[in-house]
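Only one protein chain is missing; all other protein chains are in place.
A, B and C are the chain letters, set down in written order, and residue numbers restart from 1 in every chain.
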Amino acid sequence: MMSRILKYRELLLVAIIVVLIAIFSARAPGFASPESLANIFNDTSILMILALGQMAVILTKSIDLSVAANLSFTGMAIAMMNAAYPQIPLPLLIVMAMGIGALLGAINGLMVWKIGIPSIVATLGTLTIYRGMAFVLSGGAWVNQTQMTATFLNTPRVVVLGLPLLGWTAILVIALVTIVFTRTVFGRALYAAGGNPTAALYAGIDVGRTRFFAFVLSGALAGLCGYLWVSRYAVAYVDIAAGFELDTVAACVIGGISTLGGIGSVGGAILGALFLGVIKNALPVINISPFWQMAISGFVIIVAVLFNARQEKRKGRLILRDAAKSRSPLAEVPVEGAAA
Amino acid sequence: MSTLTFEKQPSRHIPDKLSTPAGRILGSWEALLVAVAIAIFIANSFASPHFLDPWNLSDATYNFTEKAMIAFAMTLLIISGEIDLSVAAIIALASTAMGAAVQAGFQTPALVGIGLGVGLLCGAFNGFLVARIGLPSIVVTIGTMSLFRGIAQIVLGDQAYGGYPASFAWFGQGYMSDFSWWPTLPGFEVVTFEMVAFVVFALIFGILLHRTAFGRRIYAIGNNAFAAQFSGIPVQRTKFMLFLMTGLMSGFAAVCLTSRLGSTRHTIAAGWELEVVTMAVLGGVSILGGSGTIPGVVLAAIVMGLVTFGLGLLNVPGIVMSIFIGLLLILVIALPIVIRRIRSGAAA
Amino acid sequence: QNMKIGLVAKSLGNGFFEAANKGAQEAAKELGGVEVIYTGPTSTTAEGQIEVINALIAQRVDAIAISANDPDAVVPALKRAAQRGIKVISWDSAVGKDGRIVHLNPSSNELIGNMCLKLAASHLPDGKGDFAILSATSTSTNQNTWIAEMKKQLPKYPGLNLVTTVYGDDLADKSYREAQGLLKSHPNVKVIVAPTTVGVLAASQVVKDAGKIGQVYVTGLGLPSEMAGAVHSGATKEFAIWNPIDLGYSATQIAYRLVKGETDGKPGAEINAGRMGKIKIGDNGEAAMADPFVYDKNNVDEFAKIF
Partner (left out) sequence: MSAVQAIPETPAPLLEMRGISKTFPGVKALDQVDVALYPGTVTALIGENGAGKSTLVKILTGIYQPDSGEIAVDGAPVQFVNAEAAIRSGITAIYQETVLFDELSVAENIFLGHAPRNRLGLVNWGAMNARAAALLTSIDAPISPYTRLKDLSIAHRHLVAIARALSVEARVVIMDEPTAALSYKEVEDLFRIIERLKKQGKAILFISHKFEEVYQIAEHFVVFRDGRSIGSGLLSQTGQGEIVRMMVGRSVDHVFPKVDVAIGDTVLKVRGYSHPTEFDGISFDLRRGEILGLYGLVGAGRSEFCQALFGITRPSAGTLELEGRRIGIRSPAQAIAAGIVYVPEERGRHGAVLQMPIFQNISMATLARTTRAGFLRQAEEFALARTYAERLDLRAAALSVPVGTLSGGNQQKVVIGKWLAARPKVIILDEPTKGIDIGSKAAVHAFMSELAGEGLSVIMVSSELPEILGMSDRVMVMREGRMAGLWERDGLDAELLVRAATGNT
């Protein structure tokens, strides 16, 4: 039942995305070509990865508004590290990025878990703090292409089987996160902790600790994206990915992750991100004036939410329909002795 | 079996309140904020010789007056369990509409009407989607945030609207001493229109929230919308009204800001939504709904204004200031929780 | 007591303004008894600049030299500064006439517009073909002025065809996407002109990622330190920029002279600007510095060390 409804929602999103691509390619031939689609996927990779981290947090009935700031800080830190010590091997740098990201996520998580600050407040605070730290760290200066090593910049661009490694990274993360969410104790605890925190407590799940690790996961993925972003755009500065936190939330919501916690699938979040990615990529391509872009994405988000809500609309308990199915003899008996 | 044998006991007396008024005030959020404000005030006056200058302080109020006016309405909205992230975008759209009206030759009164009207319409749109259709407000307003500003961008493109009539400048730049009836006492000449508007709206929203049935219903809705509905409170209609109010106040802020800037671009008021929410939360409004006060938000606005002004005098870059604001937010929220925990730990 | 001059950038952390600050500090040292307060908002907004201006007024600085994010929005705040006896000039990006005494153009807008077209033409065979513009935000004063100038002077370059103008908002990712979209929707575009560093950088990255080096060129205005990579990759052959150090230096000099009362800054006045010689104030109280300077792979590394 659950999977059926979820599948239905996802199918719908897939259909919408396909229709969008069809419309766009009618106006810009080549938009639907395999390279172009691979390109859109590649372009959306970072948003998808971030959305998965955000999803983990949202599942536990929290929100992480600091993902983009975290990305900015780790991106800056890693880029400066690469510039200062070009000899550090890339894998180590990536591990460091994820580690710094996880640490920043853990700070959010600790405030939510140990002090009990609502997540939206805690991350609203760290949103400004982390970005400010990126400024303090760099003194506001940029790290430019020339300062970074070629390996650092080019590895995510290496094309394997028609898709750059950046895209493959996203696929790997999606696969791992799917396993974590559906098959591990932690993953199921995410759903439980958000779906019904009291019940989770009674089931022996430490809701606070689960939230904490959701934030750590979100932070680690944001850290990874910090590296991916900087290498993709070959520059690091304080304002990178400004406002991106709202995109990750929008992707989750479009994908049917309930902001009330406990509901949603990895597929949904990915499709939500892809949906935004297609729109963002398509508008410049089909030559819509840049001034229209913002209004269109806003409009589309509202429509997507409307669509979702229509599906979610709680059906009644259907007492009567059940009655009709198992019609028992007494149900037919007219009201006996009813007051006139 | 059906005779009454349950003996009724004399009912016990129940006092109205447990603690003394003094105890309640001292333990309150507002007291904490007052302490913080005083501390920052003192720190500022030590840090810079220019701080205690009436004209400087008057200029500094512009850092928070417009945002605070929105924050008052937002406070009511957040207490009712909703949020509006589109307020800054409403400013952009309202300002654009006013700019277009100027090009069409409208005069100041019409401009103000248009600014407020567009704010109201935007609020109605949000309210319709949230209260009527039942969509989650955080998502709806993330959408309308792009939509409203996007429309402004379509209209304006890379252009700017300017040429506002001179009389329009008064809302964002005027002093009350422009009026003959304003007292000419020393210190009163630095009072701006926006400061007066800030005080007046603080009073209006404070009374509305804390002294009227409407305000009480907002608390009931925010704490338990079901129980509110089952008590005959028109939950959806109340929420709709709150979105209208937030839209209207955004429209008013648009009038003030546009008047202060004297020009409209589509980037106007970028990023204000989070500052407004921060102000409300710092003022002790629970982001989960159900609690918060207007005096708290007034104090939070002043605290934020003092911090940014004080740091500005030391030429601290804005982004570093925002670190302080972020830390302040977390500390002020965390402090009472931690103190309470330590206290109950000590009691046990 | 030191003379205090507030040097207001469009936003902090931008290499161009950091370089201008270097020049300003150099001028301060040379003049003696001058303290330059380098400040600005964190992101390029008018509201942020107004707060910064208010803070400078409160500190009773003697002069403010600003590169404005919005020519009109900062005027009321600057007027208030003027009322409190502060000398206000603008540099780089102009402020409306009644908000300042003098505006110092980095170069003349005509020259810059012309330079951009010249760069575009030099990347096209016979100087003929399609090109597109990738700008910063749609509200940036100077970008818009230059684009207007380019359009005005386009007839001077027959065969050169401006296809479209897109806006990357000075954000790396948005500029990247816009440039990508450009290549897809206008396959004939052979040159992208970006009158902003972020734009040139993002566009050359796109050209490189699309494997189109040698087919599509990127040029425009950018800082040598940021552009060096693009030049070496071959995505950019040449680009131009004036010298921000000189700009900051001159702005500080002019502000100093105004405060000292050595000049009133009226049109026609000639202001002594130290090592830059005399700067003449033209119509509208505007003054211009020199021609933009062109960089290519032979000289970019040398200048990259400086700014």
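Some notes on this structure:
As a working rule, contacts are C-beta pairs under 8 Å (C-beta built on N, C-alpha and C of every residue); 3 or more make two chains touch, one makes a residue touch a chain.
Predicted model only: the values in this text are computed from it and were never measured.
The chain that is not displayed touches the following shown chains in the complete assembly: A, B.
From the options B:Ser28, B:Gln159, B:Ser177 or B:Asn224, the residue with contact to the unseen chain in the full assembly is B:Asn224.
The missing chain lies against chain A, touching residues 1-2, 179, 182-185, 187-188, 191-192, 195-196, 198-206, 262-263, 315-323, 328-331, 333, 335-340.
Residues of chain B that touch the chain left out of view are 1-9, 11-12, 14-18, 207, 211-217, 219-220, 223-224, 226-234, 290-291, 344, 348.
Note that only the chains that are shown with their structure count from here on.
Taken together, chain A and chain B share the touching chains C.
A centroid comparison over C-alpha atoms places C as the chain most distant from chain B. As a whole-number value, the distance joining the C-alpha centres of chain A and chain B reads 30 Å. Here the CA centre of chain A is 37 Å from the CA centre of chain C.
The residues of chain B that reach two or more other chains are 153, 157-158, 317, 319, 322, listed in rising order. In chain C, the residues touching two or more other chains are 12, 42-43, 138, 167.
Contact residues of chain B toward chain C in the complex are 48, 50-51, 53, 55-56, 59-60, 62-63, 153, 157-158, 160, 162, 169, 172-173, 257, 260-263, 265-271, 308-309, 312-313, 315, 317-319, 322. Across the interface of their complex, chain B is touched by residues 111, 115-118, 120-122, 124-129, 131-133, 135-136, 140, 238, 246, 249-250, 253, 259-260, 289, 291-299, 301-302, 305-306, 309 of chain A.
Contacts from chain C toward chain B in the complex involve residues 12, 37, 39-43, 45-48, 50-52, 54-55, 57-60, 70-73, 75-76, 80, 84, 137-139, 144, 167.
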